[in-house]
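Removed: one protein chain of the complex. Kept in place: all other protein chains.
Going by the order they are written in, the chains are A and B; count residues from 1 in each one.
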Amino acid sequence: MASASPKLRSSRYARRVLVGSLALVIPLIIAGVLANALATGATLRLCINFFITVVVVLGLQMFTGNSGIVSWGNVAFVGVGAYVAAYLTVPLSIKEELFPALPSFVMQAELGLVPSVLVAIVAGAIVALVIGLPICRMKEVAMAMSTLGLLVIAHGVFSNWRSLTRGNEGVYALPSNVTIWSAVAAACIAAVAAVAFKHSRVGLRVQATREDPLAALASGVNVKRTRLIVWVASGAMSAGAGALWAQYNLAFAPSQFYWTQVFAALAMIVIGGLATVSGAVTGAAIITVVYEILRGVEEDGAFLGIGVPKVSGLAQMALAVITLLILIFRPEGLLGYRELEEWGASWLRRLRRGRSSLSAPDPSEEARPPAEDAGGQA
Amino acid sequence: MAEPLLKVEGVTSGYGAILAVRDVSIEVNTGEVVALLGANGAGKSTLLMTIAGLVNSTAGHITFAGKKIDHMPPERILRAGIALTPEGRRVFAHLSVADNLRMGAASRRDAGGIAADTEEVLELFPRLSERYRQLAGTLSGGEQQMLALGRSLMSRPKLMLLDEPSLGLAPRIVAQIFDMVQALPQRGVTVLVVEQNVRLALTVASRGYVMATGEVQASGSSAELRKAVDLEKVYLGTDSRR
Partner (left out) sequence: MGSSELLQQFVNALSLGSTYALLALGLAMVFSVMGLVNFAYGELVAVTGYTMYLLVTRGVPWWIAMLCGIAAAVALSLLMERIAFRPLRNASFLTLLFSSFAVSVIIQNVFRATVSPRQKGVPSPEFLSEVVHLGPLTASWLTVITTAVAAASLATLVVFLRRSVAGVSMRAAAEDFDVTRLMGVKANGVIALAFAISGLLAGIAGVLWVARLGAVAPHMGFVPVLKAFIATVIGGLGSLQGAVFGGFVLAFIEITFHVILPSSLQPMVDPFALLIVGVILYFKPQGLLGGSGGM
């Protein structure tokens, strides 16, 4: 990469980002169109929430996938975004009741969807920066453990700072500003951002630290600063997702930003594949679908017409089992180290080779770094 | 001609994509002290670890006392009669000397025999007797080496694999240790010793193999090897600077 001329580098970059983005944006838009045309009621809600979930998961993937450090805290940033959205969009009369401690300029504000999301993104970035400065200086495992602490602390703050969050009683009266199209647009923008980030210089550097932190350090990568940048970006995106989520689901409580959600988000990227953006989106899709089916089974007591005992918690359990199986048998996730477009390209190559006679294996088929799993450093 | 105690045939092993040992064949007969020589990175340690079961071989066979031991876990190989004294001693620093020796006998059930062997080891290495209750991490390098050897002896092995016993030790201690190594066959213990100190190794060994870049480059009796001119080049690598 260092040997190529700047112009070549940036055109290669642009092409990679373009291809990667299209590989995600096109299916997302198609899904959106189908959902809009065919889905109603609860199914439509599911679809819209899916697109918002994509943004959440991409926020997580941007950090954990690229750095290899598991973050339990991205859900905390989602919460931050949700609360910020509430501060900015809840009608004034109710806001005074809910959040008496808000400074007046916030209290007076009444913003629309896009401005509130943008402010949430900035807020998320700031919070991430403040927290990230100390924790990004730690070693990988210590940092991961700190994000666990972050989750618990955030939850404690959400539950107890009543004048700013209403504690466990939660927040309501958010305006319904999100439509299927804004959700799809948000998912697409997030996908493009994640792809652009992954292929950017910072993204490549942070992936180098994932594979071999010492080697990266030796080749001049400022590991701590690179991680901090990724951490802030991830926090920003997650907060944006939270603002979106809040203005669709209209009410929330601190319990919405805790273990259940953390597990779901991590499961999504583990199943799809930590290392890739398309893995995160794929994982989100798979889990949303599977979870819905299982929840239906759980409630109706039937699976494809066959009677099944009503088991509370069946969906969660099944999800956890699937995640465990993937961790044991395919720890790099379903997509492994290749993005969707790379899988597509390799299948095309194989088809073409199949037509001509048996030739030597394609060297570019050689797998990615030999890291044994997507779990990152130990 | 009796069957060799240890037969390594065409063994290849390594760490992931890095093959440290390539198609290596060596033999050790009962009652011998055989030396494994070569520069750093030649694959000698890896070969010992492969025999001991800590590293998986990807090709070849290892036979010990007629039994195939490739792909056996290290705990079974120890019980079969092979004890590895690893490079760098690797005593249990947070355990006492007494506990270290007890660990050496972990595979045995005969309390009486264990007690008797402990006595013997302490007689062999009086320094250890003095420091019996001390934490192994507080021992000097030489004492730790003695402890490591004593620990291996506690399992009553038929074959001892010694990885660089002289590394980092003062000459007087090294001499002591090698005296002991030379006497091992009289106790019924066959020895395969990896050493960088070529001269020293060849004084206690009757035969030797020379490894470089994962392969056996030369073999023969100690006398033959001592005479070999190529030994220096192989030992020092292509760089003739010391």
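The definition used in the following text is that contacts are C-beta pairs under 8 Å (C-beta built on N, C-alpha and C of every residue); 3 or more make two chains touch, one makes a residue touch a chain.
Every value quoted in this text rests on a predicted model; they were computed, and no experiment measured them.
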item	value
Residue, one of A:L28, A:V55 or A:I69, that touches the chain absent here	A:I69
Residue, one of A:I94, A:M138 or A:L217, that touches the chain absent here	A:M138
Contact residue for the chain not shown (choose from A:L214, A:I328 or A:L351)	A:I328
Contacts of chain A with the absent chain, listed as residue ranges	68-70, 134-135, 137-139, 141-142, 144-146, 149, 152-153, 155-157, 159-160, 259, 263, 266-267, 270, 311-314, 316-317, 319-321, 323-324, 327-328, 331, 372-378
Interface with the undisplayed chain - residues on chain B	52-54, 73-75, 78-79, 83-84, 86, 90, 92-95, 99, 102-104, 106-107, 151, 155
